[in-house]
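One structure coming up, written as structure tokens, with questions to follow.
Yeah, one chain of the complex is gone here, protein chain that is, but the others are all in their spots.
Chains: A, B, C and D, in written order; residue numbering restarts at 1 for each.
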Amino acid sequence: MTRTTKIVGVGAVLAILLVGIPALINISGRWDLYYTLTSVALLSIASGGVWLTFYIGRINIGQGAYALMGGYVSAILVVKYGVSFWLTLPIAGLFCGAVSVLIGIPILRLRGVYFAMITLVLTEVARLSMLALPITNGAKGITNIPLPGAVEVFGLTLIPDFATLSNAKPAFYYLSIVLMILCFAGLYRLVNSRLGKLCRSLQQNEELASSIGVNIAYLRVVAYVISSFLGGIGGATFAAISQSVYPSSFTIADSINFMLNCFLGGLGYVFGPMLGTLVLYFGWDLLFQTGEFQLLIFSTVLIALILALPNGLLSLRFSKAGKESVGRE
Amino acid sequence: MEQVLANGLYLGAQYALIALGLTLIFALMNVLNFAHGQLYVLGGFVTYTIYGQLEMPFVAALFAAAVTLALVGGLMERFLFRTVLKRSVREESTMLLAAGTAFFLDAIILLIFGEKQRGVPKIVDGVFNWDFRLIMPYDRILIGFLAIFAIAAFVLYMQYSKTGRALRALAQDRVAAQLMGVNVDRYSMIGFALGAMLAGVVGGLLVTITGVNSGIGGPISIKAFMMVMIGGAGVISGAIAGGFILGMLESVGLSVLHSYGDITYLMIFASLMVFLSIRPQGLMGKPWG
Amino acid sequence: MSELLQVIGLTKRFGGLTAVNNVSFSVQEHEILSVIGPNGAGKSTLFKLIASFLRTSGGEVRFRGERISNLAPHITARKGIVRTFQETTIFKGMTVRENVVIAHHLRSKASLFGFFIESPAAARDEQEFGRSADQILEFLDLGEIKNEVASNLPQGHLRALGIAIGLSTDPTVLLLDEPFAGMNHDETRRAVEMVRSVRDRGVTLLLVEHDMSAVMKISDRIVVLNFGEKIAEGTPEEIQSNESVIEAYLGIEDESIGL
Amino acid sequence: ANKVLKIGFVGVTSGPAAAWGTSNVRSMQTRAAWINEIGGVKIGGDTYDIEIVTFDDQKDPKRAIAGMEKMAQEGIHYVVGPNVDDGAAAVRPVAESNGIMYFPYAFPKSLYQKPASNAVLGMIANYQSGPAIYKFLRDKKGVKKVAFIAANESDPLSQRDGGVAAANALGLEVVADKDTYQNDTRDFVPVLTPVLRSKPDLLVLSGVAPGNAPLLIRSARELGYTGFISTETAQDAKVLEEGAGDLANGFISVGGASTPEIRSKAMEEFIDRYTKMFGEYNDESNTKVYALEYIIETLKMNPKGIDDIGEFKKTMDNFSAPNPYMKGDATLKYVGMTSFGQKRQVAVPMVVNEYRDGKFDTLFIAEVD
Partner (left out) sequence: MSQLLRFTDVELYYDHVYALKGVSIELNEGETVALIGANGAGKSSILRAITGLQGIRKGEIVFDGNRIDRGFGPDAIVKMGIVMVPEGRRVFPFMSVKDNLLMGAFTRTDKGGINATLEMVLGRFPRLKERYTQAAGTMSGGEQQMLVIGRALMAKPKLLLLDEPSLGIAPKLVQDIARSIVAINRDEKVSVLLVEQNSRMALRISHRTYALATGSVALSGESTALLEDERVKSLYLGGEVS
């Protein structure tokens, strides 16, 4: 790809996301799509984090823990301390990042299914902690969270108070889409920089990486922190949309879904988690009219997709000849 | 205390049996079978239908559950996992397939057997009561022993039968096993079927005690993962150890931490995390990268 | 010449097994020192201890007088002590050239964040590494296959790539574990040349190898291990005629089987 | 042809909690089919067929929001569900901004108190039925010591806390109030062993899932427990029979209007139709049959409510209609003044049942205001 086609391509995508889709929604009157797409954007941010841990060779089934944590940090700050949502958003991410350092240092030594397992347990630990901690309001959750307020700089309103909007849906849509674009631009940059190569070297052989002087422990933690940061951001925004957060807002099922999004999109492609989330989450919604057969149809389609494209949906476009199979036909 | 230990042992026996099938499939094909719990549920429903509904003998029902599940497992391997394993770049991709299969089985089970909790008549009546120090209904004792018997039979089969040896070889080095004349496709299928069958047998055994419910597959799978990890993934003795440890941990933990109430499980899980970070390969697992 | 690396009373136990037992020797700057010994004698373990891939059970390693045992592997690597692996260990999913470029990481001046924003330092690194990688690949006769994915290479090339990776780190001391395994005579001869020229670049080399003709040709000195203990040390000539080494390791030449 | 009135359902019909939503959906579908079969329902000048639009939220609050958005998109103003606290709280902003009245089966008071005004509690809350049951057991059966056990999830834990408060208020001694179990528990013996050591007269299964109730009962009885066992949520007799057999005799729970003593002909026909349509009745539907009835009856009273929930809310305060499912002259009306300060709860008869040999016997009937 030349530089110009790249710029044109990026411009086109931005235009579709920021202008095209809202316009289409206005024309078609499908206002419910705002929320669905907002969810897709937020969930794909969290999935993007999981994807990054895949990129250093770790199967992460613990993103739900950080999404939950992010949601609570933001909710508590907004409700109990009156902090502006806009400030709590980065704080939630950073808080999750900080916690993930503490958790990551011991657990990142684990590999393969062991890491997967321990993160799965982490999700449950997070849920139980939110039930038990004194500050989280326990089983009753935190409800009635105010909508994000205005952001003003020198009297200039940069972002209006969401509560004053006649309809907060588009506002949340823009917020989530912008976050998603930033997140994936960052990931794309990361993966295509030398940092990405280092991550890949970790994925392929940690011993060798350390023998050529890569500080693998540090790099692993860095990737995990970024991942958890993204999880926290996604969770915090969700809390703002539903104006409530409960210990069950993000559970093991979510952690598993984040991971599945990455698989479905394709582990080898930065934008994989985005596409995977779109298909998995949106697909379920699309099938809602099939009633009791929804799960059956959904899972059948899913299995068919995996059988057809075991390396992720994006492998369709980029696929080279598949891995040579062992044995004769 | 006697009660707590007996509870732990009984729980451990059933957990170990659940974990065995999962670890076998994992060892053979590096597939973390998210659908394991669903296979368990299916085994439970087959038993429920034949023993509970059609009122045929329990043994026949258990046998039918074993056969059905072996068949389902074999089909899953043949038509789903084999294809994906051959064509995927990263082996973990089968996790998505396993999850998809779990959804699929969930859907089928829900459609066929409904959303209600189901149970069957007791297989034996009466309660063993040692002066209220140890109370154990006879059916639990029977099921506990059947579970231990099944575990022993499986271990002996793996250790001393030709098929068992081939399965172990396959788990350790596929290519080398192939070069010894093991038909990899066939034995992968056998192994998968065996793993699924074990899940079905536990489901069938336990339906007499705890009944069965279309929705519990997912939670059961997750619990089974924990047992497998505690003991060490892909190691048969590890799965057994993991099952018993988790059983004991729950039983003893619930008793000892009783006064802490709400955070009992938080402490159990947190200690599990600490344990795994100290012993990254579980109790007896081979290192895994 | 000066003593670059000192191994002092090094010991490693695995459970009940003592894999390396109180081994001491020193390495001079710019020398090629080989470690030989039967299978399981503890040679690879010794290398892992020197490169901090294992924690010692006793004794220590000094580099330029400074104690370097039990550091993190990447720190030892940064100090200039780099090992290659006995098993052909490479980044399987990358091309040959990518392997070598990434192996230049140690020389990098930019920070992680610098990589991310592609700071000028990072860009300079990148160019520089590419050039150097191409040089190394030519030097090792891997130029033609530099765009092959590493997992498709045959044994011999994998070995060469392993050495290339080691070289790319610009080491002071390079530890090569069985670099000539799986090469035929001709290839071994060329590889030996290459190792010599690496030494001529100013690198000190330690190697473990079972190919005796190569070892005898290339080594300045040889250390022999058996059951974890050092049983001999000396020049190739001394070692070749050492009775206990012949007994434990070399065997008596037998023309009927060409050995 | 009749016009179509769409009523929504957003709740859980798959996964471990599928039973909750399924009994909901099915009673709605049964009733809708029945109404349509007899020619629809007359609201204002028009006759409507009822169409039920369902959305499975998989017990995930995020999905519940999506479901509510879908309902808004379909132009629906009346939705039954969600089934759990977190879902009910999460859909609130959507329901309010889209003019949707919803009927959750979740108990948090903040959903029904001002400033909230779009949620209508579809059943009797545990903090309403609990005190009545405990009082009955204290006065009539001499219960003094109570133990609570709950799954460690939001709904059961909240219900437990409510129950504990009620028991304390009644002067009962609470001997266990902190024991929990994971939702994946299948064997409750280890959980119950320490609880029963405190020798309670009454064991309360707070917010117990229908599937777990028989298991808990059976384990408790097999461990030699002889006291009372109760819960404040509706259960299914068949499930109890299969899961615990005779051991479940004497188990106390709260039901709707199906005990033979009070059920009307219409209720019998409803059960009949439900059974024909889905193969098997679910006693939980005794309660869940009401929400749809309330919506339709309220709209009948004020047809403007069809697309204006403001009108609906106005009507709620004075609404009253005969209760078709009960014998005698019981009425449908909105209640909740005591608990919520506004009428945001449907009045269903609080029938406290005792399970015996495969059926429920009525212990006593009460009302909520």
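Worth pointing out:
Criterion: a contact is a pair of C-beta atoms (placed from the backbone, for glycine too) under 8 Å apart; a residue touches a chain by one contact, two chains touch by 3 or more.
Small disclaimer: the values here were computed from a predicted structure and weren't measured.
Screening B:Val4, B:Ile25, B:Ile148 or B:Ala166 for touch with the missing chain picks out B:Ala166. Between the chain not shown and the residues C:Lys12, C:Lys48 or C:His157, the one that touches is C:His157. Mapped onto chain B, the footprint of the missing chain covers residues 162, 165-166, 168-169, 172-173, 175-185, 286.
The chain not shown here touches chain C at positions 37-40, 86, 152-157, 178, 181-189, 192, 210, 212-214, 217, 248-251, 254-259.
Definition applied: only the chains that are shown with their structure count from here on.
More contacting C-beta pairs link the chains of A-B than the other of the two pairs A-D and A-B. With centres set at the average Cα position, the gap from chain C to chain D is 72 Å.
Measuring from the averaged C-alpha position of chain A to that of chain B gives a distance of 32 Å.
The set of chain B residues that touch two or more partner chains comprises 106-107, 110, 218, 222, 262, 265.
Counting partners per residue, chain C has no residue that reaches two or more other chains.
Chain pairs that touch one another are A-B, A-C, A-D, B-D. Of all the residues in chain A, the ones that touch chain B in their complex are 59, 106-107, 109-114, 116-118, 120-122, 124-125, 128-129, 131-132, 206, 252-253, 256, 259-260, 263-264, 267-268, 292-293, 295-296, 298-300, 302-303, 306-307, 310-312, 322-323, 325-327.
Listed in rising order, the residues of chain A touching chain C in the complex are 189-190, 193-195, 197-198, 200-201, 203-205, 207-208, 210-217, 219, 222. Considering their complex, residues 13-19, 22, 152, 157, 177-180, 182-184, 186-187, 189-191, 193-195, 210-212, 214-215, 222-224, 236, 238-239, 242-245, 279-280, 282 of chain D touch chain B.
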